[in-house]
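Can you keep this structure in mind? I'll have questions shortly.
Removed from the display is one protein chain of the complex; every other protein chain stays in position.
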Amino acid sequence: MTPWSTLLALAGDATGSWLAQLKNLATHPWVVNLVAMAVILGANAAFFAVITLLERKGLGRIQNRPGPNRAGPFGILQPAADGIKMITKEDIVPERADQLVHFLAPLVMLAPITLALAVLPYGPQLVAVNLDAGVLFFFAIGTAGELAAFMAGWSSRNKYSLLGAMRAIAQMISFELPLVLSTLVVIMMTGSMSLVEIVAGQGSAAWGLPGWNIFTPWGLAGFLIFLTAAAAESNRSPFDLPEGESEIIGGFMTEYSGFKYAVFFMAEYFGMFAVSGLGITLFLGGWHAPFPFLEWVPGIFWYVAKLVALVFGFIWIRGTLPRLRADQLMNFSWKFLMPLALLNFATAILWHATAGWQFPGAWLCRWLVCFGIVAGAFTGLGRAMLRRRQVGPRIYRYAS
Amino acid sequence: MPGFGIIKGLKETARNFFGSYHDPGRFVTIQYPEEKREHHENYRSFPFLVYDGDPVKGLRCVSCKICEKECPPQCIYIVPEQDGSGKLLKFPRIFDIDVSVCMGCQICVEVCPFDSIKMDQEFEVSTADRFGGLILNRSKLAKSNEYYHQIRPAEATAVDAQLAAERERQQAKAAAAKSPAPAAAATREKKP
Amino acid sequence: MLTLNHFLLLSAALFSVGLAGVLARRNAIVVLVGIELMLNAANLNFLAFWRFSKNPEPLAGVMFALFSIAVAAAEAAVGLALVIAIYRHCRTTNLDQVDSLKG
Partner (left out) sequence: MQLAFTIIALLILAGATAAVALRNLVHCVLCLAVAFVGVAALFLLLGAEFVGLAQIMVYVGAVAILMVFALLLTRNADLPATGPLVSKSWLTGVSIAALVFGCLAIGILASGVGQAAPPSPQLSVRQIGEELMRNYVLPLEVLGVLLTVSMIGAVVIAMTDPKPD
């Protein structure tokens, strides 16, 4: 029962039969599903508009400039202006491009991401689809982005597009492993792949502290790994090599203009929302309030607050860090994040095995031991990676 | 410990972020159409012609065409005035500068022996007419010496002093030429 | 009404299309495409038999399909590595021209 139908049920009982009929119509699965779709899409599109403005303003402030402030008071109409500009721009398709693939690529990029938004629990009752294998669904859907990037890059018949697409695919494949490994820890500790159950497992608070996964050593390390890999998966800076404006023009989006470009842009932001939503669900307690006495505030509020905080974190990181080089990116993924994620997995197993400790201070002891392992691994791997930092001629062993 | 550099960077950007709200002095940008940046005196855009007094008759230009020859992108076009008999006068009938070609190199100013062409500071030259609007003719180029003083006070004063000295020397020369003229003529006659 | 026969016929058709691709095309990568299609047809059969069996509680069909998917991934990786190695050696992926072992 969604709150929507509950409300209608109440109303139908109170007043006459025509309302009851309306209730029957409104609780029909098709109607409920359509309403859920419209709400999810509409809310995310509105959020997209707000976030683009927030990002431009925030980046501006980080660079000591005011950001867009012309369209409307304080520039709040800037997203509308951008949208009108994008829609009315000429849609240019290169003459030698593969017309059909070029047309399909933005759609293949956007459609799966909107599917991923459907399985996230936005509140105690606000779950459009509760899949038993929700996390797996999320990652299965995410793979379509790689294919879409390839389609866009290849069909444009432009070397920069192809280079960007190759970079995008290599990056997405490399960072998918740490991403999955960091979520695997949560799945193992919760014992479920359903996002609803994962959120439900984080509700219990001990000593006034929230029971979120991030407040455990494996959860903290997992969250940091997840955040890094998520930034790379959604092509956010400092991992925005696939777009790298200063190197390869616009990456696989070089030959796109007008509304198709807007669709790519939208897909990128929706991807960021989806992956942030997954992070919230897995590590930050989903729609749970931070403290028990705040539970009267609706869950959707906490979800949106956490989402805004995470997205602002992404914007902050974008304003701070320079772009990585391609080989640094690969080294970072395979030689740092992967071993760290595996060690984090081992830490989670230790945490699980020591759950039976009963002596006084056992919890603190467990916490410190596990945190020590993770922090030691982080320091050691980081030192090793920094020591390896030599630049020399590159050898192309596979592409000859 | 690795990773602290990132935190340091994040701290710096956060300081910028919050600082920009309570300290407007941090802003590196200005709101252009409303407020404009103060120029240095040496800032230059495109050339203009200086006149003293009358905007047409007072032009210092003698249409010697040195600047036309020296201009690297060849953006200056000069036609001298002629009198009824076809004799060239020391005055430009047409003086055009195509500012879409001009690169602001200031060579015309360097070579002008009469200090008649100088660099302007006007930069808002955008126009809807792509061809006609960017060719400045004689009347558009002519600007008074007072304007020159206004935009470059130091340089204009130096130029004025130099011109005055030149004029004085000319007058002295003319005066000298008037009185000992017969003697000079006589000595010249004797020579061959 | 959907019966087992529908799935089996579809799977047979998918298998035959893959087989035709393997036998008829000259390009090594298209041959691999055909092999993948045939593997998919087999997986479809496993799951259809599992779903339509009298007693679907033992998960044998699902397990077999899962293992087959994993093995197919390994097969694709090695197969494509072989294609790349052959291309590097012969500068072609045309299978009719890679016949230096022919007597």
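Just so it is clear, A, B and C label the chains in written order, and each chain counts residues from 1 on its own.
The rule is simple: a contact is a pair of C-beta atoms (placed from the backbone, for glycine too) under 8 Å apart; a residue touches a chain by one contact, two chains touch by 3 or more.
Small disclaimer: the values here were computed from a predicted structure and weren't measured.
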Touched by the hidden chain, restricted to displayed chains: A, C
Listed residues A:L77, A:L131, A:L184 or A:A305, member touching the removed chain: A:L131
Contacts of subunit A with the absent chain, listed as residue ranges: 101, 131-133, 136-137, 139-144, 146-147, 150-151, 154, 162, 166, 169, 173, 176, 191-194, 395, 397-400
Interface with the undisplayed chain - residues on subunit C: 1-10, 12-27, 29-30, 32-34, 36-37, 40, 43-44, 47-48, 50-54, 56-57, 59, 62-63, 65-67, 69-78, 80-85, 87-88, 93, 95-96
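In this section, only the chains that are shown with their structure count from here on.
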Touch-based graph of the chains, sorted into line, ring, star, complete or other: other
Distance from the mean Cα position of subunit C to that of subunit B, given in whole angstrom: 79
Between subunit C and subunit A, distance of the C-alpha-averaged centres to the nearest whole Å: 34
Interchain centroid distance [CA atoms averaged], subunit A/subunit B, Å: 58
Shared interface positions of subunit B, touching two or more other chains: none
Touching residues on subunit A, where the partner in the complex is subunit B: 58, 61-66, 316-317, 319-321, 378-379, 382-383, 385-386
Sites on subunit B touched by subunit A in the complex: 1-3, 6, 9-10, 12-14, 16-17, 19-21, 26-29
